[in-house]
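Only a single protein chain was left out; the remaining protein chains are all shown in position.
Right after this comes subunit A.
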Amino acid sequence: MSQQNWMLNAFVYAVLVFILLPILIILPMAFSDTDYLAFPPKGYTLRWFESFFASSRWMGALRFSAEIGLLTALCTTVIGTAACYALVRGAGGLGAVFQGLLIGPIVVPHIALAVALYLFFQQTGLSGTRLGYVLAHTVIALPFVVFTVAAALSQVDPALEDAAMSCGASRVTAFRLVTLPLILPNVISGGLFAFIISFDEPVVAFFLAGIRDKTLPRMMFDDIEQNLTPVIPAIAVLLTLLSIVVLLAGWLLKRAAERKAPAAPSEP
């Protein structure tokens, strides 16, 4: 192996360590047997995981976050796929404008978006409601779904839908039976992304939280302010595991889809 390759490898590993180290430090702290955060822990226990799952406060927040995450995933995939169809297949016109607007939530700092949504939701009474959360998270997660689905849709020949229609399918049926199955892996992985984005989202949740219903990240902030116990690293570990599982699922899904439609044609 050449000198250059060796240095590149060393550099890549250094970056990986830099990124992963905080997560690795959190891991033992979640098992600390002290009532405060300690690193390295003196003894090990599963008590913080137990108290997380036993607490109705935490479980309520978990259920609330999951509900909002699932609804956000649903809204973004339906709206995102429809928007994508218009963007990729549409005859142009407002498409470019719409595309620019879509990038908005990525470019605008979340804190600015959160303040704007806060002011708007105060006026409309959406603050702290399920609907308010879902709307806000849909805005934030939509671009990721649109770009994931657009990548797949631009690979699908528009003439396939014409062919399906000449076979007797209506436009809706043609989309459902031909186009949708071809882009489904990307639609689902876009939905998984949206779920994770919503589930982990702290900034907008901070501004929108009501007194009763709080999302998991918001509840964690409350806890950090009031009584910092190792239950926080325990939840952090669980959230990290969830993210890994979801990303892995998305990856497996794409691989399965690629295997189903092999790229290389065989000889006649």
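We take it that contacts are C-beta pairs under 8 Å (C-beta built on N, C-alpha and C of every residue); 3 or more make two chains touch, one makes a residue touch a chain; residues count from 1.
Basically, contacts and distances are computed from a predicted model.
Think of the chain that is not pictured: of "Thiosulfate oxidation carrier protein SoxY", "ABC transporter ATP-binding protein", "FAD-dependent oxidoreductase" or "Ferrous iron transport protein B", UniProt labels it "ABC transporter ATP-binding protein". Considering A:Ile140, A:Ala164 or A:Ile196, the position touching the chain not shown turns out to be A:Ala164 (whole complex). Within the whole complex, the absent chain has one touching residue among A:Ile26, A:Leu142 or A:Val178, and that is A:Val178. Think of the hidden chain as still there; on subunit A it touches residues 157, 159-160, 162-171, 173-174, 177-178, 181-182, 260-268.
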